[in-house]
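With one protein chain withheld, the remaining protein chains of the complex are depicted in position.
Which chain is which? They are A and B, in the order written, and residues in each are numbered from 1.
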Amino acid sequence: MIIFFSCVAIGLCLLMALPLVRCLFGPTVLDRLIGVNAIGSKTVVLLLLIGFLYERVDMFVDIALAYAFLNFVAVIAASRYFHKRKGLYEESFMD
Amino acid sequence: MDILVIICLVLGFLFFLGGAVGILRMPDFYSSLHPAGKLDTLGILAMVMGLALYNLHHFSLEAVLVSIKMFLIVFFVFLSSPTATHSIVDAGMRAGLRPWTQKKGKE
Partner (left out) sequence: MVSANGPAQGSESAEKETGFSFFPFLITFVLMFVTWIVLSGKFDALLLGLGVISSLMIAYFFHDLLFPNVKPGVMRVCFKFLQFIPWLILEIVKANFHLLFLVFHPRMKEMIDPHIIVFKTNLKSDLAITTLANSITLTPGTITVTASRDGVFRVHAIDRPSAESLPGVMLEKVANVFGETL
């Protein structure tokens, strides 16, 4: 079972490369934000898997919980920060 | 029991893979939010459920508490993920980004 967990953890690490591409080459800031959010939600599961590998789940589950909170707060803060930038690309069409 | 855990983990991995591929393949960020925001949420649900089941192998009070904490993570993600998605969409709308549509793509 430990071997299977290691395989899943390595697979998740490889999977993080795909949103990282979007993070690096995204055309707008919001594309990069989506990439960061996706990487963060994979990291929560990865932390739990690391906890099982080191047999310290009781400690790592707290870290994963705090990381989920931090991920949420980071996305909210960043998107609120870019809220006021009118005309990132084109003219506004909501009005 | 182990088989159930493996099924959960593989299913969650599949959802994560779909989310990651979808972020790369979708034409603009409004439509790439669909796989990013929700396939990831369901991936977390499946994987953490599997891990919580595996954690209950050695039944004790501490194991039950750790499993409850894992469900707390799932509950929190289910509350926060729509909020984060909505926040990003709102920022894009106020910045005036026009959504990609089928007609515009064919031009």
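Following the convention adopted for this analysis, a residue touches a chain if its C-beta (ideal position, glycine included) is under 8 Å from a C-beta of that chain, and two chains touch if they have at least 3 such contacts.
Computed from a prediction, not measured in an experiment: that's the story for all the values here.
**Student:** State which residues belonging to chain B touch the missing partner chain.
**Tutor:** 14-15, 18, 21-22, 25-28, 30-31, 33-35, 37-39, 41-42, 62, 65, 68-69, 72, 78-79, 81-83, 85-86, 89-90, 93, 99-102, 105
The rule is short, and it goes like this: only the chains that are shown with their structure count from here on.
**Student:** For the complex, which residues does chain B have touching chain A?
**Tutor:** Those residues of chain B that touch chain A are 2, 5-6, 9, 12-13, 16-17, 19-21, 23-24, 29, 32-33, 36-37, 40-41, 43-44, 47-48, 51, 54-55, 62, 65-66, 69-70, 72-73, 76-77, 80-81, 83-84, 87-88, 90-98.
**Student:** For chain A, which residues are in contact with chain B within the complex?
**Tutor:** 1, 4, 8, 11-12, 15-16, 18-19, 21-22, 26, 28, 30-31, 33-35, 37-38, 41-42, 44-45, 48-49, 52, 57-58, 61-62, 64-65, 68-69, 72, 75-76, 79-80, 82-94
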